[in-house]
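Below is one structure, written out as structure tokens, with a few remarks after it.
One chain of protein is taken out of this complex; the other chains stay put.
Each chain carries a letter (A, B and C) given by its place in the written order, and its residues are counted from 1.
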Amino acid sequence: MAKRSNRIRIAILGASGYTGGELVRLLALHPNAEVRALTAERHAGRPFAAVFPHLAGVRLPDLVRIEEVDFGALDLVFCCLPHGTTQEVVAGLPAALRVIDLSADFRLADVETYAAWYGHAHRAPALQAGAVYGLTEIERARIAPARLVANPGCYPTTAQLPLVPLIEAGQILAEDIVIDAKSGMTGAGRAAKEEMLFSEVSEGIHAYGVARHRHAPEIEQGLSRAARRPVVVNFTPHLMPMSRGILASIYVRLAPGASAQSLREALRTRYGDEPFVRIVPEGASPATRHVRGSNFCLIGVFADRLPGRAILLSAIDNLVKGASGQAVQNMNAMFALPETTALEQQPLFP
Amino acid sequence: MAKRSNRIRIAILGASGYTGGELVRLLALHPNAEVRALTAERHAGRPFAAVFPHLAGVRLPDLVRIEEVDFGALDLVFCCLPHGTTQEVVAGLPAALRVIDLSADFRLADVETYAAWYGHAHRAPALQAGAVYGLTEIERARIAPARLVANPGCYPTTAQLPLVPLIEAGQILAEDIVIDAKSGMTGAGRAAKEEMLFSEVSEGIHAYGVARHRHAPEIEQGLSRAARRPVVVNFTPHLMPMSRGILASIYVRLAPGASAQSLREALRTRYGDEPFVRIVPEGASPATRHVRGSNFCLIGVFADRLPGRAILLSAIDNLVKGASGQAVQNMNAMFALPETTALEQQPLFP
Amino acid sequence: MAKRSNRIRIAILGASGYTGGELVRLLALHPNAEVRALTAERHAGRPFAAVFPHLAGVRLPDLVRIEEVDFGALDLVFCCLPHGTTQEVVAGLPAALRVIDLSADFRLADVETYAAWYGHAHRAPALQAGAVYGLTEIERARIAPARLVANPGCYPTTAQLPLVPLIEAGQILAEDIVIDAKSGMTGAGRAAKEEMLFSEVSEGIHAYGVARHRHAPEIEQGLSRAARRPVVVNFTPHLMPMSRGILASIYVRLAPGASAQSLREALRTRYGDEPFVRIVPEGASPATRHVRGSNFCLIGVFADRLPGRAILLSAIDNLVKGASGQAVQNMNAMFALPETTALEQQPLFP
Partner (left out) sequence: MAKRSNRIRIAILGASGYTGGELVRLLALHPNAEVRALTAERHAGRPFAAVFPHLAGVRLPDLVRIEEVDFGALDLVFCCLPHGTTQEVVAGLPAALRVIDLSADFRLADVETYAAWYGHAHRAPALQAGAVYGLTEIERARIAPARLVANPGCYPTTAQLPLVPLIEAGQILAEDIVIDAKSGMTGAGRAAKEEMLFSEVSEGIHAYGVARHRHAPEIEQGLSRAARRPVVVNFTPHLMPMSRGILASIYVRLAPGASAQSLREALRTRYGDEPFVRIVPEGASPATRHVRGSNFCLIGVFADRLPGRAILLSAIDNLVKGASGQAVQNMNAMFALPETTALEQQPLFP
């Protein structure tokens, strides 16, 4: 296959899950990207529209098995495989091929921490050493030249975007941070499980993974870097009846001299030029419905009635800024394209 | 304000409702359109993001009253006002200004029929005489040169797209057509009413406007034109707990010699080149979730167990193909632009 | 185990599905019933609250395998097993034990019809010959003395309650009946399937099993009995984002001389004394939300705009009147208890 002009030639591995679907949706409007291969082991041989009929209008190759992909004819791989599997697959890719991994496999720089939380030794520690954590607004300079980018988790994106700059700016203490997060159901993936059936989920909410969710060490890694010392957080995720969206309500202690107002200003300063991070006006409350389908992160700051404390509210679409949108943003950064390319679509509300 | 290059200068009247929000969302990606004015009587003086915070990222003029708009500096008005009001407002606009009206005010060619269903005499019968019914795929040739386009209702769009070509092709009889339609709640507008509260709507479904919904005469007008004789239909709309989408399940009698297969072929022939109408594969069932946020109409055909009958299934997003998307499609047709401009965004699923 | 006074000693086979949960919920308030055994193969050995935590407040035996049940110490078995399996299990039960079967296994009197729709020969044709169809309001006299009651399907209950009396009374024709039904997701059971995940179902609607759903022959059996000749119907079910409820919108032809008004009167006459069937006032539209959790069936009648036709609307809770509630009603009839016992709970709205 001849390369079409200046298009980035792309494969999406594990394309039958929600993050795969979102990558295709976003890339369909990307003038510099071309999806050359889509893999899904169980669905190999079928058209992509068989797993995602809403995208039947996009011209795409059929689904194949990973071993059928001609990786030599590609520039970039988006890897949407389950954790564990990913390490081995990525280890087997040509060294010249750039990789954006949407799994958790390369997010934790410390392979011991990985082993402790995931229950097995890391299978590609050398690759891990070269992986760059892809929280675009924070790690942009390291992402641009990277070969392997570990795209952040959805909860860690939501939590770190407000917290990292405030810790770095000395506006809040890194102690006793409580992150109460509410997620839509796509965050739990597309695998069929009884507890994810419509009738089990509708009209209810519950916490899960309390004090043992694997996104906790990822958040702590980012906050520890910002604080330059080990940070432990409370991270309590909840599942609720919506498809997309995460709202993190974060309860923090103010540094001496800081206030909700100074926090808001510090965030405005930090994110003033960012196209996707928006500090909402004082008194406004970030709502997940206002970012649906978009790459935006909305952040609000409120004074707490408890003296010396503040409340941060952070909202994203977990499948876009929390996964595939940030992955495309990282691709744009890696290939020297404007970061907003293919991400200009506005949120869909209602 | 000087005209910016070749942009169509646009005002949206009644911009604080859902169709106004959708026009802004879609036009934000339109390279040849510029929103110059947005009106909303109750919200005049406020930024547009005060009524639609999800669109805070779009550069827009503040909301004003209609009388504050400089209509002389515009090329096109989208009118999203309540029915009745619309006739008077449109009657007062400069004759050179082109108008796409999303209300019901100019859809019924026969002003007597209008009076019978809306309870008052038509207030602009002369304008009505020149209005073109904006069902793009059916009326394209008349839309292009029109000054005033009456954008179709959401239910009539869903029902006519499959029915009109089949009646014209002599594939189905125009007698005893039963249209059972299921709509999301945005179809009922944004005005606050008890029966539209989340808790009243969630987890339930009911029929409404049975045998007296005002979209019935609009559907009958289109089918009568196709049949070249007066047609009466059963149209039974239902409200259900989703925000967007209409599914029409249509029960029809086959013409002698016709079959589900011949109906499918007739539709494929008719819509083969259309970018937005898609006949789904045999056995597939059109789902509203697969068109959400997009301008697509999906149509499926099934044989009925009742001999001599067939079942048509038609799905659209009521706010896009059923309102603002079709309005932008009509604008493109009126201004000689590719019809798909700004409508390339793929459906958002889940 | 000694029998506690005059309590009916009950086992529920296949208790981990939604109909099992509902039986327990309803029987918990029954003064004459005692649940002695609950089976669930995969969950044997676990407390019932492990599969239905909402019922942790009810004193119940742990889940066991079917072979662990002492059927000799029981009076009644509710059978909530998958179809096919059921025939063999019921065939193996002591002849003195009465059975209410909630599966489809004994609903079709004609075993040939069963074989044609279910793809295998009936495995207990002798039992089938003695089974009574448990549509309480229609078959009450035969249910009371029955040994084996085949509890009706959810859709057939919704459709037959309005249709059977109207056909019997000669008010409507049995030709060209179109039944457009909308069901909540519990109707699809509790087994984990991708297409039933919250994110796949929320915010959408689609038809399924078009012209081939297995409830069609069950409906036709009932209507054929009423018409005293073979009847074929259009039955088109849809799945929508709610947990409970079925609304059937039924399009019928009037018999000569009949009208919407005469239909309403015929239904009022037929159901005047029934505690669970309610003909709603003229102009009111039966809503599934108004029967949620209750054994009620609401029926409305509207004149059609198509001359000589009418519209019937019928709403039930698929898990109560469409399954477990009707099963308890049948139990009451079989054991000479007031039919409303344990079914007095009012609908839960919102």
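List of remarks:
Here is the rule we use: contacts are C-beta pairs under 8 Å (C-beta built on N, C-alpha and C of every residue); 3 or more make two chains touch, one makes a residue touch a chain.
As the structure is a prediction and not an experimental result, all values here were calculated from the model.
When the whole complex is considered, the residue among B:A126, B:A141 or B:A192 that touches the unshown chain is B:A192. When the whole complex is considered, the residue among C:G45, C:P125 or C:P350 that touches the unshown chain is C:P350. With the whole complex as reference, residues 176, 178, 180, 182, 184, 199-200, 202-208, 210-211, 216, 232-236, 238, 240-245, 247, 249, 251, 285-290, 292, 302-307, 309, 311, 313, 315, 350 of subunit A touch the missing chain. In the full complex, subunit C contacts the hidden chain through residues 18, 21, 24-25, 28-29, 52-58, 186, 202-203, 243-244, 278, 280, 284, 287, 289-294, 296, 344-350. Across the interface with the omitted chain, subunit B contributes residues 18, 184-186, 190-194, 196-203, 241-243.
One rule holds in what follows: only the chains that are shown with their structure count from here on.
No other pair of chains has as many C-beta pairs in contact as B-C. Subunit A and subunit C have Cα centroids separated by 45 Å.
Separation between the centroids of subunit A and subunit B, computed from CA atoms only, is 36 Å. We define each chain's centre as the mean of its Cα atoms; on that basis subunit B and subunit C are separated by 40 Å. Across the assembly, subunit C contributes 184, 199-200, 202-203, 241-243 as residues in contact with two or more other chains.
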